[in-house]
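All protein chains of the complex are present and in place, except for one that has been dropped.
Here is chain A:
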Amino acid sequence: MQTFHHQDTGSEDFRQNTMDEKWADDDEFSTPQITQNADGTKTIVTHRMDDGKKYKRSVTIKNQSVTEKVLNCVAERSKWTKYGKELGAPPGPNRMTTTIGEDIVFVLGLKSDQPEEEVEEEEAAAAAPRVGEDKGVKCRLCQGPHFTSKCPYKETLGGSTAAGGMGRSLGGDEPAGAAKTGGYVPPHLRNKGPGGPGGPGGAAGGRSDDDDELTLRVTNLSEEATDDDLRRMFGKYGMINRVYVAKDRDTGRPRGFAFVTYTLKSHAQAALEAMDGHGFDNLIMKVDYSKKRN
C-alpha cells in the first residue's frame, strides 16, 4: 500500500499572482498578513496599489489534508506520462474531454403499488375526454354530457349565444378539471393529484413537496457530528435518502443543524419519535419535521 497526501492549497494561486505582478517596489503592501484563527482557519490580508488606488484583499482558507490509500500498482500507474492525443498535456483532467455533469438525484426504491395507481390514473385521464358523461362536463347549449364545441345542436342553438359566449367558450373547451378550478395555479400546488407528484415510484428521483414530510430537521446538534454519525444514528429507523449537515461557508465547520431525508414517511415518523430529545455528544438533539405540517 502506498499513501498519497493531497493538500488543499487554496492560497497557492493567490501567492503566485502576487509574485508574478512584482510589487517589490512597494514592499509593505505586497507582504501578506497571515492571521491564524482559533477555528483552524487562516486569514490572509494583502494590499496592492492599482492606478493610485489601494486595494485590500482578504481571503479566509482552511487547509485540509486528505489521505487516500491505493495499491502500489495503481499508484505506479497514476504517474505514467500521457501519450497519443494527450501527449505533453499537464497532469489533471483536460477540460476539452472531461467535464462534470449536472447533479443527478439517484434514489433507489421499489415501485411498490404506485405504478398501478398511476396506470389507473392514466387510463382515467385517457377515458375522460372520450366519455362525456364523466363528472363536470356539461354542454352550455343543450346541457348534455359533452363539451360545448362537440354539441350536435351547435348549429341550431349556438347562434343566439355565440356573440356573448365567445370568451367563455374558450374556457369551456378545456378538460373538465381545469375548467372547474380555473385561474392561475402556483407551481408548487400543481400536479397535486391522488398519486402525488414525483416520477414512477420515485425511482427517477427529484425533489418534490412530499420531501417536507420525509425530511427531519435536527437542531442543537454537536459541531463534531458528521454525515456518517447521523447516518448511523438515523439509519436504524429506515433507509435514508440524503443527509445534509449545514456547514459554514468559509470555515467548513458544522453549524449545529442538519437535515435527514427518508424514503418513507413511516420511517421519518419513527425516527422523529425516537430521536427527539436523544443525547449526542453532551447535547440534547431536537428533531422536528423540516417544515411544519398544516
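Please note the rule applied: a contact is a pair of C-beta atoms (placed from the backbone, for glycine too) under 8 Å apart; a residue touches a chain by one contact, two chains touch by 3 or more; residues count from 1.
What we mean here is this: contacts and distances are computed from a predicted model.
J.: Looking at UniProt, which of "Eukaryotic translation initiation factor 3 subunit I", "AP complex subunit sigma", "JmjC domain-containing protein" or "DNA-directed RNA polymerase III subunit RPC3" names the chain that isn't shown?
T.: So the chain that does not appear here would be "Eukaryotic translation initiation factor 3 subunit I", according to UniProt.
J.: Out of A:Ile34, A:Val185, A:Met239 or A:Ile284, which residue would touch the omitted chain in the full complex?
T.: Hidden-chain contact among the options goes to A:Met239.
J.: Which residue from A:Ile34, A:Met49, A:Leu108 or A:Ile284 sits in contact with the chain not drawn here?
T.: Within the whole complex, the residue contacting the unshown chain is A:Leu108.
J.: Over the whole complex, note the residues of chain A touching the chain we left out.
T.: 70-71, 73-74, 77-78, 80, 82-87, 91-94, 96-111, 203-205, 227, 231, 235, 239-243
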